[in-house]
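If you scroll down you'll find the structure; I have some questions about it.
Shown here: the complex without one of its protein chains, the others still in place.
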Amino acid sequence: MAHVSDRRPWTFYVLAVIFTLFVLFLYGPMACIYILSFQGPNGGLTFPLDGVSLDWFGALLHQQRTGDIAGAFSRSVPLALVVLSLTVICSLAAGLAFRRRFVGAGLIFYIAIASLIAPGLVLSVGIGLGFQMLDIPPRWYSSALGAHLTWTLPFGLLIMFTIFSRLSRSYEEAARDLGATTWQTLRHVIIPIVLPGLFGVALFGFTLSYDEFPRSWLTVGPYNTLPLEIWAMTTNVTSPALYALGTVTTVISFFVIAAALSSIALIQSRRTRRRVTRERELQAGS
Amino acid sequence: MKLAVPAKAVPYLEVAPLAIVLFLFFVIPMAMIFAASFFDYDMTGIIPTFTFHSYIELFTQRTTLDLYLQTLKYALIVWAITLTLGFTIAYFLAFHIRNPLIAIGLLLVCTVPFWTSNIIRMIAWIPLLGKYGLFNRGLMAVGVVDQPVQWLLFSDFAVILAYVYLFTLFMIVPIFNSMARIDRSLIEAAIDGGAGRFRILTEVVIPLSKTGIALGSILVITLVMGDFFVVKIMSGGRSASVVMGVFEDVNLLFYPPAAASAVVLLIIVTLIVSLILRVVDVRKELTGER
Partner (left out) sequence: MRQPGEVELVNCTKRFGETAAVSDINLKIRAGTYCCLLGPSGCGKTTILRMIAGHETPTSGEVRIDGENVVGLPPVRRGTAMMFQDYALFPHLSCLDNVAFSLKMAGVDKAERRERAAKVLARVQMAQFADRVPAQLSGGQRQRIALARALITNPRVLLLDEPLSALDEFLRLHMRGELRRMQRDLGITFIHVTHTQPEAIALADLVVVMDHGHIEQAASAQDVYNNPHSAYVARFMGGQNVFAGRVSAVSNGMVALDLTEQGRIEFPAGDRPVPIGSTAHVSVRRDRIHLAKQGAAETVNAVRGKVSAIEYQGAWVKVTLESMGGEDFVVHMPDTEFFADPVNPGDSVRAHWKALDVHPLVGGAGRSDRPYSLGQN
């Protein structure tokens, strides 16, 4: 049956074409570098492919040619994981604080916004200067960690705002009414309800840190994180090894995301499974 | 947890971790930069005195104005393009895709490239836009041109293309988020009220997604104004930005002029953002206070 109201308006098709072109625009260049990373041993930075090989992935392992990629990974991933955890904890706590009135709420909100908009490189210079003046050597796990947080925390806070604006206050009151302490309310009511949003904050925190270059610049100290290593390669390395690195970083990101998403799925399925078993128990009991 | 915390102290304790991190790693460093902008320097390092030297130098150089104008020009053009593109795509996903799960799936499709390093995503354009890149080969093969087009790479075009490529997502996500929260019955009410497609857009959709538009605009504008690596690579050294100037000064260990330039840039960015926040009270909208 053809309903008049079910027919899509012409704007749908126009917008669908725009959307498709945008997706092509997003993926086209990426596809190019993934393909070019399998360039043959004598191939260059552009098409056409001169054979197919894994040589450029191999080249990543040789420190002399491409810098310390493995070392950079071994710093970037833990750093991103620490940033992720701190971002989740601090933004959740601050998001809860902003549900109530407190003196200085406006000031802290605007400092967070300022921190979000300040150019990363400028911040990096400031933190670098600070550590220099206090005579503390900058390291990826101290100064760079702080620098990353100035970017991920405001993001996390804004996301928490949108999550909490949809969370009715009566849940907290109901929990209190039923005898839950503040801590129990958080543990048994608030966190389970906002869990999907927290995963969003976590993913954001991870990728923002994992890919942060300007804020890391003067704050990592002598040992580079991955984006700095890549930056160095863009000036030194003129081989498809660069593309190979791009492919590898993407694959690793995908693994992290897949891990995050499947853990959400796991939690969900466990919940349903528990429910199904209980239903059986009840049926058996009755 | 049997901690005897008075109820009034709870929000302060909750906000403390965030406040401490921002104070240590944002407020203090910014104060350092502000202080450093009044210092003097020579070949051996910074001299802590009080002088307007760096500011005087900054404001008397002819290149300063060009640099700021150049940065503002990029910000403005990129803002206009990403806003149009981001709004269009968010609108398509929020209002034309009927199944919300599919809409979110398509949004994820847009975010996937975001998981790859920005620098690498930018470099990915080089084999496409270069003198013997795919585009030029294609154009020559078809016969549109017989010489490779030069302005595709290492030009303003390339810089803006890379910005749009990297930052449109920051526009799509907040606008989509705002639109997804618009009650569909409002649209129906507008149709019942006789509003056409365009009027619905201007009277209902745009006013109700202004938080997303404001947030996206803040993100894109500040990202462009704070950028240096896109300009450096994609313009091939033919163009510059304020932060690139800072970058180069710091590389030469000229901290005070770098700091002075950073302070002026921060003031401009703050002015632009407060202008946006004046139009849309993002905090009120986000926390749902009325």
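By letter and in written order, the chains are A and B; residue numbering begins at 1 in each of them.
Quick note on the criterion: contacts are C-beta pairs under 8 Å (C-beta built on N, C-alpha and C of every residue); 3 or more make two chains touch, one makes a residue touch a chain.
Quick caveat: nothing in here was measured; it's all calculated off a predicted structure.
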item	value
Contact set of the excluded chain (shown chains only)	A
Sole contact to the chain not displayed, among A:24, A:174 or A:261	A:174
Option from A:116, A:189, A:202 or A:245 whose C-beta touches the chain left out	A:189
In subunit A, positions touching the absent partner	168, 170-171, 173-181, 184, 188-189, 192-193, 195, 271, 275, 278-279, 282
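Quick note on the criterion: only the chains that are shown with their structure count from here on.
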item	value
Centroid spacing, where centroids are CA-atom means, of subunit A and subunit B in whole angstrom	17
Subunit B residues within the subunit A interface of the complex	1, 5, 10-12, 14-19, 21-30, 32-33, 36, 85, 88-89, 91-93, 96, 106, 109-110, 113-121, 123-128, 130, 132-134, 137, 165, 168, 177, 197, 215, 218-219, 222, 225-229, 233, 243, 246-247, 250, 255, 258-259, 262, 265-266, 269-270, 273, 277, 282-283, 286-288
In the complex, subunit A residues that touch subunit B	8-9, 11-12, 15-16, 18-19, 22-23, 25-30, 32-33, 36, 45-47, 86, 89-91, 93-94, 96-102, 105-106, 108-109, 111-123, 125-127, 129-130, 133, 146-147, 149-150, 153, 157-158, 161-162, 164-166, 181-183, 207, 211, 213-214, 218, 226-227, 230-231, 234, 242-243, 245-246, 249-250, 253-254, 257
